[in-house]
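Here the complex is missing a single protein chain, while all its other protein chains stay put.
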Amino acid sequence: MRHGPALLLLAAAVAALGLVPVLAPPFYANLLVPFFGYAIALLGFNLLFGYTGLLSFGHAMFLGLGAYAAAVMAGVLGVRQFEIVLLGAALAGLVVAIPVGYLCVRYTGIFFGMLTLAFGMLMHSVLFKFYYLTGGDTGMRIPRLRILGLEFAAYNKLELLAGPFYYYCLGLMVVAGLVMWRIVHSPFGLHLRALRDNAQKALYLGVRVRQFRLAAFAISAVYGAIGGAILGFRTGLADPELVYWTHSGHLVFMTVLGGFTSFLGPIVGALALTLLQDQLQSATQYWRFVLGAILAAVVIFLPRGLAGLAADVGGFVGRRTAGAA
Amino acid sequence: MSAQVSAFGDILLGGIFHAAVLFLVAAGLQLVFGVQKIVNLACGSFYALGAYFGITFVNLGLGAGMPAWTLLPLLLIAGLLMAAIGPPIERLLRTVYDRDESFQLLLTFALVLMFQDVFRFVWGANPQSLNNVHLVYGKLATGDFSVPVYNLMVIGAALSAAVLIGLFLKRTNYGRLLRATAENRAMAEALGVNVRSVYSAVFTLGTLLGTVGGALVVPTAAASLDMAVEFVIEAFAVVVIGGLGSMAGALAGALLVGLIRAGSLVVYPEFEILAIYLIVIGVLLLRPSGLFGKPAT
Partner (left out) sequence: MKLSRRTVVKSLAAASAAATSPGVFAPAIAQAKPVRIGILAPRSGIAASAGESGLRATQWALERYNKAGGIAGRKIELVIEEETNAKDTIERFQKLVQQEKVDCVQGIVSTGVGLALGPVVEEARALTIFWDGTTQDGVDEKLPNPKYLFRSTDNECEAVMSSLLAIKHWKGQFKTIAGINPDYSYGRNNMAAFVALLKRFNIEHQVVTEQWPKVGTMELTSHVAALKAAKPDLIFSSLLFADLPVFMKQAHVADLTKGTKLVFPAAGWQHTLMKKDFTPEGMIFGHNTLYFDNPKATAMQKEFVAWYADKFKDYPNWEADRAYFAIASYKEAVEKAAKAKGGQWPSVDDIIGAMAGLSVESLGGKGSWRKDHIADQTFVQGFSTHKNKFDFVTLDPATIETMYSTDLQKPPGANFWDWLKTAQFKI
């Protein structure tokens, strides 16, 4: 793998992220905790979208599932360890992904998108409706948990989020990224790309198209649930709005903004949108309009997203320097 | 007429009225998907646009002294006028026709976001509504049972639209052209069809159905900031149940959704929120491509 310069850049980025709690105002460390949650969720989402070619418009349901699983385990069952909660969230994601995925992966393209949207909204209604179980619109609390077995009693929640938990999530993101890298570069990943590009041909070649799609769906759900648990812990609450279809739309927005054709694109997109949205919301009350316009511009002019742009620029620079040498 | 029967009639007609409006918007969705393979997430925004502008236009008209019975024509004209956003939006979507269909979906999502703030900017934060002006057309009543004639007119309008669209697609030359382009765009183009203008026309027609649907529903309802985003779900449920791309599917899906929802309110009101999704899943388990759809993949 001749990824020398890229790896260096990556290490620098991780280091930069690591310096945020130290160098930047405390607000930014808190702002970036959800970014880690989204980054992990989107790594999974892009396995389904970028690598398998299935655009889900209901993916937020898995984030919500992760948050609610955290609420049930920590709030109701009294689990104190975040790691166990993460495991529970992942399991919840898997358990729901299998039947839902089974129904949805019979289809591709638009129909798949619409079905996933419908399932996402079904979950929203269920969460809202069965308020005795789920707290309805007021949601379920997620109390403070131990990370790596440590209580960090000296920190209040905000300090915890901007300090130990921040680094914990950064670590989780790196690990999740490494695992996804292995998945994507495994034979399984190759099969996914094959059936994305030409499902018929893949079928003839003996690839079990539907099963592979279901597997990708399940993995993306697990990643989504883990991301959702992180979001839930940060907010301290699991509420139905996490699952509304426009939240799914934002996931897609982040992925496309960052670039779904590149492995790191979604992570770049999550970071970009998190920072962008923060600035926009402070700048104007019509920030939704501006975001929509940006999305439209990205879709039309920058289909490979920011990562694609960076790759182009990098390639251009590479060529220039190569030429100069 | 006994109380039971009249209550049943009330509920039935309530469900059919709702189905009529759903059908109009769903028909627009189906038309656009059938020919251009675009699913328009902004269909709810067009619906809301028709509703908001319908109120403005009617207030203008009635304020300028037009008699109350001009309500329906005013609403229809309002819907027609708003369809003018069809061509420019289609032009925008045209930039991503040749790309993966996900891009088209995303572009329409961008429109949803933008429209949310447009509504707030133009019409403000308060919900808007008309008085019961539509009662000018009177009510049809027998015993306990009564229904506003306006509601029947809207149902009639939806039915006529269904018949007209069906005839148009099956019997006219242009309709055949549309179906040919839907089947095989490259072939149609090779045969000399101006696909660009066809797409523009189809998208505008689809938009029109949406804005008119929103305008027609407004006398009995209201226009509010969240209606666009909420409506998308119902419209999609109808289309998924009916089968993507099928007009008959739009009709069947709308009727099913409208009636079952109304019915569930009598039998088990608590279930209302979930009824739609259970129908969607039920239909999909029994007939995966929807009632009238072609099997996908």
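Descriptive notes on the structure:
Lettered A and B in written order, each chain numbered from 1.
Throughout what follows, a contact is a pair of C-beta atoms (placed from the backbone, for glycine too) under 8 Å apart; a residue touches a chain by one contact, two chains touch by 3 or more.
Quick caveat: nothing in here was measured; it's all calculated off a predicted structure.
Among the chains on display, the ones the left-out chain touches in the entire complex are A, B.
Looking at B:Q30, B:Q116, B:S246 or B:S289, the residue that reaches the missing chain in the full complex is B:Q116.
The residue from A:L237, A:L251, A:I267 or A:I294 that touches the chain not shown here is A:L237. Listed by residue number, the positions of chain A touching the unshown chain are 25-27, 30-31, 34, 125, 128-129, 131, 136-139, 141, 156-158, 231, 234-237, 239, 241-242, 278, 281-285, 287-288. Residues of chain B in touch with the missing chain: 3-4, 7, 10-11, 13-15, 17-18, 116-117, 120, 124-127, 129, 131-132, 135, 139, 146, 148, 217, 220-222, 224-227, 230, 261-262, 265-266, 269-270, 272-273.
The rule is short, and it goes like this: only the chains that are shown with their structure count from here on.
In terms of their C-alpha centroids, the spacing between chain A and chain B amounts to 33 Å.
Taken in their complex, chain A has these residues touching chain B: 49, 55, 57, 103, 106-111, 113-115, 117-119, 121-122, 125-126, 128-129, 199, 245-246, 249, 252-253, 256, 286, 288-289, 291-293, 295-296, 299-300, 303.
Across the complex, chain B meets chain A through its residues 33, 37, 39, 41, 92, 95-96, 99, 101-103, 105-107, 109-118, 120-121, 229, 232-233, 236-237, 239-240, 244, 270, 273-274, 277, 280-281, 284-285, 288, 296-297.
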